[in-house]
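Each remark here refers to the structure printed beneath this line.
In this view, the complex is presented without one of its protein chains, the others remaining in place.
Presenting chain A:
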Amino acid sequence: MELDLPLIWGLLIATAVMLYVLLDGMDLGIGILTGFAKTDDERNLMTATIEPVWDGNETWLILGGGGLFAAFPLAYAILMPAFYLPVLLMLAALIFRGVAFEFRHKAVRRPTKLFWNGAFFYGSLAAALSQGLILGGFIQGVTVEGRSFAGGPLDWLTPFSLLVAVSVAIGYVLLGACWLVLKTEGEVQRRARNRGMMALIGVAVCFAAVSLATLSIDPRVTERWGFSMAELEFGKILPLSPIPLIGLVLTALVWRDLTGKVSAPDWRPYVLSAGIFLSGYLGLAVSLFPNIVPFEVDIWQAAARDNALMLMFVGAAIMLPVILIYTGYVYSLFWGKVDPDEAYHD
């Protein structure tokens, strides 16, 4: 049997991006939440929940970017120039966010400490927003001529991409708040629940708005979901309807868990929220598949040569399970509540 390597690599990169969103998205969400911390102690406790793991989490973004280059060079070559400015903003924001993890503990004087706390908050916020802008620009499609991007430098900036940017940031806050519910206790956890509930309302509104807007972005998407101009095609709608419905049900379950009125294990809000993201992600995949540069280039047109994909497939087949095992091991190593007495408090 011939392996459909472009399809496999499309799935692998989609998985890497999804893992990035769930793991570093939560880090960025916590970064945004530190802006609302009441005390330095609370802020330090928040960052302590992710300090041992953020670096590994961010590596999924490098796998996403590097993997796109390696497996779909044409898509990489079109998309990166198309999103030049938001990619630049994301990189600059991630630089500040990343070094602030260390620098905020090394600063001695008050103004520099405030500067790095600010760098952590604004860096996380700007990274989340720029990722949303890139996603929005991606969904709405880019202009291509020949093998190059042929649009303008600000094509990505539309009301739709701004809506997606806000949605992504709020979604990350939800993940971050749920992670804090898992990793903290007492007053900090209580506040995380409240903020998580606020974020959840935002997620419900925004994800619904993005979903509806996506349906109208291109007739091909509308048609794929069965909402063609003339009539509703229930034959198409029904098999796909579980995706948004599961998202809705999970939203209700996360709400119930976050209220704290039912006894739920502390890991459940995070896992269920990840489920909300997954349903949104699947919805996008259904809308856009098999495009890798919507709506111009598909995964087979953009793919690298088969021998390159095969070589990497062998590497990924061996290394990805190993990576997942040791990543899981490190997460389990740091499992449990963060002890406030032991957290950074300068």
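Some observations on this one:
What we mean here is this: a residue touches a chain if its C-beta (ideal position, glycine included) is under 8 Å from a C-beta of that chain, and two chains touch if they have at least 3 such contacts; residues count from 1.
Here, contacts and distances are computed from a predicted model.
Missing chain, UniProt protein name, picked from "Heme exporter protein B", "Tryptophan synthase alpha chain", "Cytochrome ubiquinol oxidase subunit I" or "STAS domain-containing protein": "Cytochrome ubiquinol oxidase subunit I".
The chain omitted from view is touched by exactly one of A:80, A:163 or A:271, namely A:80. Of the candidate positions A:38, A:106 or A:190, contact with the hidden chain is made by A:106.
Across A:34, A:59, A:167 or A:287, the residue that sits in touch with the chain not pictured is A:59.
Considering the whole complex, the residue from A:148, A:241 or A:259 that touches the absent chain is A:148. Touching residues on chain A toward the chain that is not drawn are 44, 48, 51-53, 55-56, 58-59, 61-63, 65-74, 76-81, 84-85, 87-88, 91-92, 94-96, 98-99, 101-103, 105-107, 112, 116, 147-150, 153, 265-267, 304-305, 307-308, 311-312, 315-316, 319-320, 323, 326-327, 330, 333-339, 342-346.
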